[in-house]
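Here the complex is missing a single protein chain, while all its other protein chains stay put.
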Amino acid sequence: MTRQTRGDPGKIWTLEVSGIAKNYGATCALRNASLRLRPGKVHALLGENGAGKSTLVKIVVGAIQPDRGRIALNGVPTLFAGVRQAIAAGVIPIYQHLSLFPHLSVLENLSAFAIAGAAGLRARPALVPRATARAWLDAVGLGCDLDLPVERLSVGERQLVEIARGLGQRCTLLVLDEPTAALTHDETDRLFGVVRRLCAEGTAVLFISHKFDEIEALADDVTVLRDGVAVIDAEPLASLSRAELVRAMLGDMVEPGDRALPQPGGPVLTATGLRLGPADAAADITVRAGEIVGLAGLVGSGALELAAALAGARPVAAGTLAVRGEALPAGDRVRAVAAGVGYVPADRHAEGLFGPLAALQNASSSTVALFSRGGLLRPGGEAAALMPWLRRLNLHPFQPERPAAGFSGGNQQKLLLSRNLAVPDLRVLVVLEPTRGVDIAARETIHDALVEAAGRGVAVVVASSDLDEVMALSHRILVVRHGSLDGELPRGTGRAALMDRLAGRRAA
Amino acid sequence: MSARLLRRSADGLRAAGSVLPVPFRVAPLCLILAVAVFAATAPRFLSLGNAANIGAQVWVLALLAIGQMFVLATRGFDISVGAVAALSSVCAAMACNGWGLPGLAAGALAGLLCGLINGALVGMLGLQPVVATLGSLIAVRGLSLLITGDGQVVPLDAASAVTRLGFEPMPVLPAASWAALVLAVGAALLVGRSLAGRRILMAGSNPEAVALVGVDTRRVQLWAYGLCGLFAGLAGVLMTVRAGSGLPTEGAGMELQAIAAAVIGGTALSGGIASVAAVVIGAAFIQVLLTGLNLQGVSPFVAQIAVGVVIIASGLLETLLRSLPSFHSQSRTRT
Amino acid sequence: MMALTGARPRRFSGRLNPPAAVWVVLLLFCVFALAVPRFASAGNLENLLRVGSILGIAACGQTIVLILGGIEFSFGASAALASVVTVLALPSAGVAGGFAAGATAVLLVGLVNGTLVARFSLPPFLVTLGMLMVAGGGAAVLAGGLPIDAPPSDAFSWPARGRVAGIPVPILAAAASFALLHLLLAHTRAGRLWYLVGANGTAARLSGITVWRSVLAGYLLAGAFCALAAVILTSRVASGQPGLAPNLPFETIAACAVGGIPLAGGQGRAVQTLCGVLVIAMLNNAVVLLNLPVAYQQLMIAAVILGAVLLQQAPRLLLLLPVRPARQPEEERS
Partner (left out) sequence: QDKAIGFAIPNLASSFWISAVYGAEQEARAAGVTLVKLNAGGDANSSQQIAQIQDLAQRGVAAIIVGATNGDAVRAVVEQAVGRGIPVVGISSPPNSDRLSATVSADHYDMGRLQARCLAQAIGGKGEVAMMAGPTGQAWSDLRAKGFRETLAKEAPGVTVVAESRLADNRNAALTTAEDWTQRFPELKGVYAATDDMAAGVVAAMKAAGRMPAVRVSASNFSPTAQQLLKDRELACTSIQQVVAQGRAAFTQALAAAAKKPVEAKVVLPALLVTSDTLGEVDLSSVVAPADYRP
């Protein structure tokens, strides 16, 4: 095998994985995956949505068992029977989907590995000392109350808790599965600082991300998975161009095009005196037909909440919404949908997906009325209405009857988008984190779809923690700080200027 | 006098409210209300004797509810507890006849065994809790009949010695009630202060994540159901102690009362939160309500309606408490 | 591959697959037919179906509630309430009026359940448990705790004893109920909304679905199915019975579970419920025909229910057997 001949035979890899296969029933998640990590180096694992990255990660940390294949840790053949053994061996996972316990406190969540790992019938729960916990949170820059239940934290803060928990462990191998998906730039930078420090101490890091900037900033080596097979196997990152990587991932080049945005028309969505909480300042927002307005803010700034309020998905303390001059009660999604306001929530799993239901049924949930007459579903009507959208968005695998829970994250996101795009008289589309955890091909597809919607005359609001995305898509960017608007930036504003404004620094 | 009492209890409640999580405020509130109403209408209700009486009676239901709480906290539930208590009561009685007083422990053991079987069905074989425990409910009832010659009670040879534990006030409460109290404290420590308890709460709070951080979900469920069975078994032992005999057909409908007590006691049906104290108070509330209404000469059928209404009202009360402004003041945190 | 638009899509493969419970039904039927005396006689099968019909109709209601992510414990009590109300209303309202009054009582219970769950977001578990006591207590209060007999009449006994074209009315009613349930679930908007709401209530709300209306409708319809079952039951016992069918909720839940419907919400098909009902009905009949002592009857019922559910999971359980490190293919080293 060619794979064996490459690499240095005398060398001890921190992690050496070969020939891994994993099937879920008829779905083949991994066919023949391999991975070789050097100590003290960051190894990027790339692949499009559904390529099998998360599955491979879960196998490495013992959360699931492979059908076949070998894993060696520091040269010793190892197959963890459970995460507990992996943690004990210093293999620390930070998961893509939050694995926190909402009812339990931050401290208890930080102690989850310790609680899981403590042996025997110990009377005391193995809580991490408070000072240690504080230090872990400080490392990621989170300053929240240790006794607060995690359900009271925002998504970004939860992500930080999850990261802090992983970074706090004693580790020989750190596995980061899309840790930055919900993080801002500052937070990402801070995370990278910690990761580099760990590397300097000899820890090997497996890093999954769909963001090339981050990969180039952090990684030393790279493996690319395609359809469960390693098509680039532990090559130095420096030896590969971005184009080569993308081709390896997708089989084809994707042009991250500079899109021409449509010309905005008259006002469609107007929000007056919108206050999220009684203490927040009022915000007035107008979005015009064909206009894409970006909402940008740091984690906890309230950008996502404000966007949700614009879609009627969140109750507000004060303020009114109107679509084309027609008043809309705030916080009433039913009326909002009837008025043509689409919404893609940030938390795909909790607020978007109908897990056990078919992809097609997920896509059609906002338009059931369209293909039913007299309360009866028109046979074939649903498929006729939605199938073109699923095709247009390139659902993969194209199996509309498969339960939504079985699709990869990017494709789940496409389902949520198609749900809204299919609304025939869509006037407003509010999208939160449009491409969180989505690969670059899907990201381009989703961006195209948003611009196209604007081209149809839809007023689009995009709230994202991914600044590149906001900058690429928006006619103008509204800066959100402390739950309300703090100025507006035109298209073409540089990233540095944007960052400054988000952090509250105004140009002199 | 009752007005002052009300005012004072309201003050106490406000103080307690600031420390107790919302769901755990419902049971105390209900209990105080019920006691106030009965005290106002029945002169002898507020006596030390009556309090001791209730303190002695509440424990069968309370132990069942505590057991139920462990399972509810993992997002399961167990409808076999009444049947398991009956079987345990019989086992305790038979073993006690054979080996004397220590034989009573056999009841707890039998309960634990039934619970572990439930846990294995749910945790290892992946059955839905209702189905698994419905199956064991029927099977356990059958087993009770089988070992008792079609449901004959098993009188204790040493009945008078044993029942003394159940009735004679040691100080204030009989020995059996003190024992139950100790068990409840043990359960509280288990939930609040132990590894096992923390893992149970984790499993209920986020079932998908718990395996990902290295907790063996199947084992957690095994233990949660095992504990539920153990406490049902202990309730059965208590029944035996108070009845001086093993009661094979006892406890139909107890499972629903136990679940009601656990829920009134703030155990979230969606898992993840539990408090033994609140559950015991919930059980006391149901017991006070039933006894109080009965003693007032209210038709038992009307009393049944009242309990139903109160169960629903306790749910509404929780919703109400949740919507109070104090709860929401911190709900959005910002960095 | 499908054409881009218009063309009829492939039928959902999942819809056409018979549920695993079908095999359980067939297996159980064969075993009983061979092992239980007179089980397979036409008279007995008719008997079995007639009794099972009542369970089946109520189970249709339970199915809707389960799909909505809820659970119904109050069925037995509201059936009891219906029977008492029917018999009390009989002298003044006549047979039809009496049944209407009884059915109304069940619908009322459904309405209260639905309102509390839908509008006040109370856990269904808690609400229906409470209503179990309220309706059961109500029935006992109205009847004074005792059965009250209805004056015998052909009209009154028609729902339970009548025949149309030679087929017993309860069986026809059950067939109609299952057909209606299938229609509702697979082909109506209301049914689709139940699935969506049951699978993820928040997502449903954000999709613009009036969740409370869907939930309320679901509980009301469940009440309607229960009302039909209650009418047949009342006619069958020809009296108002405050303790009419205490096990009805558990039997309906067991039937759904045996049919393979998960209680988590968002899933379930009419045919699954049908299979579960058939299993329970055959089982209840067989234990009587076998003439076993009650202890063994109960052990057998428990074994069959658990066995039926486990049997359907057998493939999954086999797949989940842990892969031992020892089984790693060593030849890859070469």
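Going in written order, the chains are labelled A, B and C, and every chain counts its residues from 1.
Keep this in mind: a residue touches a chain if its C-beta (ideal position, glycine included) is under 8 Å from a C-beta of that chain, and two chains touch if they have at least 3 such contacts.
All of these numbers come straight from a predicted model, not from anything done at the bench.
For the chain that is not shown, the touched chains among those present are B, C, taking the whole complex. Checked against the full complex, the candidates B:Cys91, B:Leu145, B:Leu173 or B:Val213 give a single residue touching the omitted chain, namely B:Leu145. In the complete complex, the hidden chain is touched by one of B:Ser136, B:Thr163, B:Asn206 or B:Thr267, namely B:Thr163. Touch with the chain that is not drawn comes from one residue among C:Cys60, C:Leu132 or C:Ala238, which is C:Ala238. Of the candidate positions B:Asp78, B:Asp216 or B:Glu250, contact with the hidden chain is made by B:Glu250.
Taking the complete complex into account, residues 44, 49-50, 53, 56-57, 60, 145, 148, 150-153, 155, 159-160, 163, 166-167, 239, 242-245, 247-253, 287, 290-291, 294-295, 297, 299-301, 304 of subunit B touch the chain not shown. Touching the omitted chain from subunit C are residues 37-38, 41, 43-44, 47, 50-51, 140, 144-147, 149, 161, 233, 236-239, 241-246, 284-285, 288-289, 291, 293-294.
As a working rule, only the chains that are shown with their structure count from here on.
Centroid to centroid, with C-alpha atoms defining each point, subunit A and subunit B lie 43 Å apart. Averaged C-alpha coordinates give centres for subunit A and subunit C that are 41 Å from one another. Shown for subunit C are the residues that touch two or more other chains, of which there are none. On the subunit C side of its complex with subunit B, the touching residues are 71, 73, 116, 120-123, 125-127, 129-138, 140-141, 145, 242, 250, 253-254, 257-258, 262-263, 293-299, 301-303, 305-306, 309-310, 313, 316-317.
The residues of subunit C lying in touch with subunit A in their complex are 2, 4-6, 8-10, 12-14, 187-190, 192-193, 195-196, 199-200, 202-210, 264, 266-267, 322-323, 325, 328-329, 332. Contact residues of subunit B toward subunit A in the complex are 189, 193-199, 201-202, 204-206, 208-216, 268, 271-273, 330-335.
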